[in-house]
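One protein chain is absent from this view; the other protein chains keep their places.
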Amino acid sequence: MTAVRFLAYRLAGIVLVLLLVALATYLVFYLLPADPARLSCGKPCTPENYAAAQRYLGLDAPWYGQLWNYLSGIVTGRRFGSGTGVVDCPAPCFGYSFQLSTPVTELILTRLPVTASIAIGAAVLWFVAGVLGGTLAAVRRGRALDRAIMTVAIAGVSAPAYLVGLLAILLFGFTLGWLPTGGYEPFTEDPVGWFVHLLLPWSALAFLQAAIYARLTRSEVIDQLGQDHIRTARAIGLTERAVVVRHGLRNALIPVVTVFGLDLGGLLGGAVITERVFSMQGLGSLLISAVGTTDLQTVVGVTLFAAFLITAANFVVDVVYSLIDPRVALG
Amino acid sequence: MTEGAGSPVLAVRDLVVAFPGGAGRVVDSVGFDLHPGRVLALVGESGSGKSLTAMSVLGLLPPTASVSGSIRLEGEELLGADRGALRRVRGGRVGTVFQEPMSAFDPVYRVGDQVAEAIRVHRGGRRAALRARVAELLAAVGLPDPRRIAASFPHQLSGGQLQRAMIAMAISNDPVALIADEPTTALDVTVQAGILDLLRALAAERGTAILLITHDMGVVADLADDVLVLRRGETVERGPVRRVLLEPEHPYTRELLASVPTLVGGDVPASAPAGRPVAVLEQAVVSYSRRGRTLRALDGVDLEVRAGEVVGLVGESGSGKSTAGRALLGLAPLADGGASVEGVNLRRAGRRARREVRARIGTVFQDPASSLNPRTTVGWSIAEPLLLHTDRSGDQREERVAELLDAVRLPRDFARRYPHELSGGQRQRVAIARALALDPALLIADEPTSALDVSVQAAVLDLLADLQARLGFACLLISHDLAVVRRLADTVVVLRDGRVVERGPTARVLSEPADPYTRRLLAAVPVADPGLQAARREERRALEVQP
Amino acid sequence: MTVLRHLRHDPWALAGGIVVLLFVLAAVLAPLLTAIPGQDPYRYHLDALDDSGAPRGFGGGISAQHWFGVEPLSGRDLFAIVVYGARTSILVGVGASAASVLVGVAVGLVAGYFGGWVDRVVSRVVDVMLGFPSLVFMISLTAVVAASFPKPLLIVLIIGFFGWPSVARVIRGQVLSLRSRTFATAAEAMGAPAGHVLARLLLPNVGASIIVYATILIPASIGTEAALSFLGVGVPPPTPSWGRSIGDAVAWFRVDPAYLVFPGGALFLLTLAFNAFGDGLRDALDPRVSRGRRSAATPVVDDRVVPNR
Partner (left out) sequence: GCTGGGSSGADQKSTLTVLTPSSTFLIDPASSQNLATTSLSFLDRRLTTWDVKKGQDAKVVPDLATSTGTAGDDGKTWTYTLKDGLKFSDGSPITSESIKYGIERSFSDQLQGGLSYHKTLLEGGSDYKGPFDGESLDSIETPDAKTIVFHLNKAFGDWPWIASMPAFSPVKESNGNPATYKKAPITSGPYKVQSIKDGTSVTLVRNKYWSKATDSVRTAEADQVVFQESQNQNTVVQNLVNDTGSFKTAFGAQYLGASDLAAVNGNPSAKSRLATSQAGPIQYLAINTRRGDLQQLKVRQALEYAVDKKAYLVASGGSNAGAYASTLITPGIAGRQDYDLYPAPESGDVAKAKSLLSSAGVTGLKLTLLTQNDAASLAEAQAIQQGLKRAGITVTLKTEDVDSFSTDVAKSNPDFDLALSSWQPDFPSANANISPLFDSSQIGNGNFNLSQYANKDVDTAIAAAQAEVDQTKAQAQWAAIDKRIMQDAPIVPLTYAKNSFLHGSGVGNFFIPSFPAYPDYMTLTIEQ
């Protein structure tokens, strides 16, 4: 398949997936008993107020009409209200949050730095820790170090994320008082504060993931070390370290990196529990609170964004895969 | 060993390799000397301890193995030497060439870089200098366009090219000794001949001492000066190659030699009377598209297999032999031309008709280990065709399975075993039994013996010949081994790049080949007689200089 | 059986298996166990609480009647709650895993066997589902379905629904490599229809990984159920659930740490045991198969089944 065709094919795939995601999300929320119009109807709720809320929220159209309005808004932009009260959501309008009276695009843009900070930092941490631990365990297979690392790893995958986070806050935040217990400082305003605030969330999130990666890396490295070319590498007199790192790990990393790309893509769409535990306002919190307030457009917008990141990550993974594994061609 | 003059490069004494658990001593008191410029061949059936012996020289045994004895390289003891010393020896004074060049290279690095790495480990050096040295080495092993080869990834090269690159890597530090563990097993005969020439030149020109491990007596005859025969880890016989191959003393050696199929002597089956055509390919074209390019695996092939006849299909790897078989099964869709079995046109047949045709064909696949479902009993596998195409009851099926086991000379209680509980030869017999379950009109045997030891191979071939004589099915025998074909086939068809280059009665084609390709193919097959082989080598050389 | 022999030599796996067994026993025998101190998980003991609703006495009110102390605000027996909670956890864990495995295996088999566009569609769907904010959708889905629908079953189905993609991915990868093995071609050459190849050849051959996968999925499902209950959308009260207890207990940690320690410890221990046992089983069955190029990206046992982060 040529590069252009490949690209076109993948792009069409991404668009299709996103449409399906939008459809699914709309359907689920359409079926939800909570009625946004009723919720934003005010107190006391008169039929007039209710009708006004429905009109404004666009809920007087059937669900497919709403979905259509939403989708066409991405291309054409949308306006709400009239006269001096008009509110614009310029194209590409990925929805407008009535609860927060802000275009969803703007919400995503303001929340993304938080989530990205959490996700990327944690990802670096868990990748390094996981790959290092997994490789060490593989090399020392069956020995004490392997046992120790795998014990920690198995504990890591068994510990619920929320518990780890909460216990970390109790220990490092309250009991020891070393680190702040939550919140976020933008990097641009206070780099040190940014780092200090993120240390706990990074560690809590990375603990679980590092455990998974250590296990994955270990089994891949063991697998690779059993391959014929490792014997060749030994037979030309390479040091054991070079054999493991240059030949074992390098090959083992191929599947690990692909999984990593997908994980990172998934995480950028919101680290729901981590953000919640550490009172951070990223995409995960935005999504959860939008679900909580039946803020349909925000839910759809953020979900679409998350799904986009996943499909994009998939795409990137495929490209990277063909780069790091010379046997694989795009297609 | 008397012939070796001067002190040996490598002296192995009383080598014992053992594993904990049931295996026990898998190499038992083996000793030999390796002399400069001479080739010592280690032969024996699979599992006899050849590889372990070789690996112990470089300390590359698995950590669970325990080794004792003495291994001296130019007087320096290697057994129990520290890691640094061993590392300097590995790839430095002792080079290694492994079987399966495809998997012996790291898939993610360029071949040139891997060769350069071998040099850098021992000698260091700058990039440019290394690159030049790599190109030089690759040229030295007879690779044309060494720069392109160096810049290629392993998967972009052929097996022969990779094996040459492997040898370049092994000799990159001018080793005094070279260990070659089955260096040609996975290669075509023509490629194999080239590699053997290269190794011979190394020994002759550089004075490298070579430890050659192989199970192919032809290869031994072609290359070795001395032979050591191993059986279950013990030395059975040793001596100069002529003596061991021509006047074997030990019965085991004799048995081993007797089962080697040969291109000379013995009898060629007389052409059976030709019956009705069972399977026909007419101007068949099969093409595969890969990465935008189309490859014609079959390019206008005519083929006819008649009832009671064995047609041998030969050719180098990738020439389209298996594809022809698949075309007859309807597994490879025809792009053009026709294929019919028992009068049913496979191109036009519907799904149902196709299935019915398949019921009339028995297939024996190349790899006996993987052609049986590992999760079911052998009996189930044999009964599978019955299950699919007949409505026999369970008892009736069992009965038939028992008959079939009898036919392939396996005990009846094997029906309850699982494939992994059988040896390779036994598994291949099971595969044959399954292929015969429905009394096929056509048997397609795709490399039925290539994964087997020579002795086992001989038995399986005998069985096939016997069954064919008794049951009279039409048989398409696919093999790259001309000697195998010679033993069974009435007619031989030679394929090259998806085209038939020659066909005719076996005796004629193999004794008076008309096509130069066939001639080269024949000449490249080594025979297990050092004198004869030397003569054949000269013939082959002569053929090569011709265009 | 070589598997059993292998497991016997793996102390971790053995310990894991025994702990799992003990938990299952405790869950099955919950009424008998709690009858010893004469408790049930529903009865209030307000006298065991102080004025602010916190348990009186040491360790959250540990006593001869209340082995693990009592629950704050209600005085219900914590031992009974933990033991009965094991029922919920194990039931949901096993049920959801079964659902995931069933769907995942079916989809993986079909995608791997038929390949082509079926495979492409399935792979994309799987990739998206794996990265979807699934927890959020689990929350909404629990709210969407009619209240008359039995909630535990709903939880099982929902967790199962979001669990199948990882199974499908693994099975697909294995089928892809199995399909190119000669015995599958052999069956095809014999004229076997797709159904025969799928059911008689491929399915038994992925059996080992299915078992292993299930043992790894179970702890993950238990964790997800706990997370859902933690977020308030799990099995409805008063049916005991570890996740709900943990969720409540986190707030009480400063006053009554025992309230977190017992259900939290039980959850951790059971998950750990399942994981250890699953690892051992994986080693014992060693389903490592030769890998194709693309399927090399698929670890034999995919660890990415933990949706809550």
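A, B and C label the chains in the order they appear, each numbered from 1.
Heads up, the rule we're going with is that a contact is a pair of C-beta atoms (placed from the backbone, for glycine too) under 8 Å apart; a residue touches a chain by one contact, two chains touch by 3 or more.
Every value quoted in this text rests on a predicted model; they were computed, and no experiment measured them.
*Asks:* Which of the chains on display does the removed chain touch in the whole complex?
*Replies:* Per the contact definition above, the missing chain touches A, C.
*Asks:* Considering the whole complex, which of A:Leu20, A:Leu71 or A:Val87 touches the chain not shown?
*Replies:* Considering all chains, including the one not shown, the answer is A:Val87.
*Asks:* Which of these touches the unseen chain: C:Val233, C:Leu270 or C:Ala284?
*Replies:* Looking across C:Val233, C:Leu270 or C:Ala284, the contact with the absent chain belongs to C:Val233.
*Asks:* For the chain that's not shown, point to the residue among A:Gln99, A:Ser117, A:Ser219 or A:Thr303 touching it.
*Replies:* Residue touching the absent chain, from the options given: A:Gln99.
*Asks:* Touching residues of chain C against the unshown chain: what are they?
*Replies:* On the chain C side, contact with the omitted chain comes from 42-44, 46, 49-54, 72-75, 139, 143, 147, 232-233, 236-238, 244, 247-248, 250-252, 254-256.
*Asks:* List the residues of chain A that touch the chain left out of this view.
*Replies:* Contacting residues on chain A, toward the hidden partner: 32-35, 38-50, 52-53, 55-56, 80-88, 99-102, 107, 110-111, 166, 169, 173-174, 177, 181-184, 276-281, 285-286, 289, 292-294.
The rule is simple: only the chains that are shown with their structure count from here on.
*Asks:* Would you say A-C or A-B is joined by more C-beta pairs in contact?
*Replies:* A-C
*Asks:* Once you find the CA centre of chain B and the CA centre of chain C, what distance in Å lies between them?
*Replies:* Each chain's C-alpha centroid was found; their separation is 48 Å.
*Asks:* Between chain A and chain B, what's the gap in Å when you average each chain's C-alpha atoms?
*Replies:* Computed value for the inter-centroid distance: 51 Å.
*Asks:* Could you tell me the distance, in whole angstrom, between the mean C-alpha positions of chain A and chain C?
*Replies:* Those two chain centres are 23 Å apart.
*Asks:* What are the residues of chain A that contact at least two other chains?
*Replies:* 254, 325, 327
*Asks:* Show which residues of chain B lie in contact with chain A when the two form their complex.
*Replies:* Answer in residue numbers: 58, 60, 83, 87-92, 96, 98, 100, 103-108, 117-118, 121-122, 153, 155, 166, 169, 291-292.
*Asks:* Please give the residue numbers of chain C that touch chain B in the complex, ascending.
*Replies:* Spelled out, the residues of chain C in touch with chain B are 181-183, 185-193, 196, 200-201, 204-205, 207.
*Asks:* State the interface residues of chain C toward chain A in the complex, per the touch definition above.
*Replies:* Against chain A, the touching part of chain C is residues 124-125, 127-128, 130-133, 135-137, 139-141, 143-144, 219, 223, 226-227, 230, 246, 250, 253, 264, 267-268, 271-272, 275-276, 279, 288, 293-294, 296-301, 303-304, 306, 308-309.
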